[in-house]
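Left out: one protein chain. Kept in place: all the others.
For chain A:
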Amino acid sequence: MGRYVIRRLIQAIPVLLGATLLIFVIVFALPGDPIAALFGDKRPDAAVAEVLREQYHLNDPLLLQYWYYISGVLFRGDFGVNFADVPVSQIMAGKFQVTLNLALTALVMEALIGVGLGLWAALRRGKATDTMILASTLLLISVPTLVTGFVLQLILGVKLKQWTGADIFPVAGTFAGWRSYLLPGFVLAGTSIAYLTRLTRTSLAETLRADYIRTATAKGLPRRRVIGRHGLRNALIPLVTYLGADLGNLMGGAVITETIFNLPGIGNQLYTSVYLREQPVVVGIVTILVLIYILANLVVDLLYAVLDPRIRYE
């Protein structure tokens, strides 16, 4: 088990190096000069632009620039500075917290609502409840996040306050503590809730038809125990896989949600930095996102053994 974890972590190193180099090349290959981007529609003073280019090593060959960058990260834990001389690590520190809060809120909502609804639908298969749940998930999947985001913000954020005076769902920012994450968390989780509902329903329905369920029922076990211990636990494996992979998706998918709700998270920053051609910030964020993705997948793989004792690692 320990060996397996270490092997997986060592495998992550080339993935990380490859991903950062790739992102570095892609960001660099984008047309437009990052220094010119700082000046908007006006032509930068040639001498000023030159001093800045020199300062940020932009005149050096790409591989040398990558080396400056990656050696800083590997040997000094230094992610460099952006073009306003702000350390990238400072930019990322606060933002990952926000995005992590948001992603966890979304993940909890997915697990509770998605699995809950799926369970309900599976137990009432073919009945009106089941049809209604399936129809509503279809609706959730087909409406883009951008729309759900703005509509919910307008109805629950603006109108609700105008009508009742109660400030329940903040429109923007993280000033209201955990309440700030409820609405954006739901919007971010939206499509995943729907998928998870459908996945749970199918997986559980299939499991409930299995021989051992019939055996358990025949033994006279209470229905709660049959569904909980024997049914749901066995149906969980695809769900955990989905949730684990989804944590990475949520971190990346936060771009739209964070912009709508003005959350100062990583998605928001990624968007701004791509726009401003801030290679160091973009590569720094992507590096950490890749790392999170790798770790989340590792945790998922390890959880299999807990759920199904037949799975062994070596």
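Just so we're on the same page, a residue touches a chain if its C-beta (ideal position, glycine included) is under 8 Å from a C-beta of that chain, and two chains touch if they have at least 3 such contacts; residues count from 1.
Throughout what follows, contacts and distances are computed from a predicted model.
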Listed names "Nitrite reductase NAD(P)H small subunit", "ABC transporter substrate-binding protein", "RNA polymerase ECF family sigma subunit" or "histidine kinase", with the criterion being the UniProt name of the chain not displayed: "ABC transporter substrate-binding protein"
Residue in contact with the excluded chain [from A:T207, A:N234, A:N268 or A:T287]: A:N268
Identified contact with the non-displayed chain, of A:I13, A:L63 or A:V86: A:V86
Chain A residues touching the omitted chain (full complex): 30-33, 36-52, 55, 82, 84-86, 90-91, 93-95, 150, 153-154, 157-158, 161-162, 167, 170-175, 258-262, 264, 268-269, 271-272, 275-276
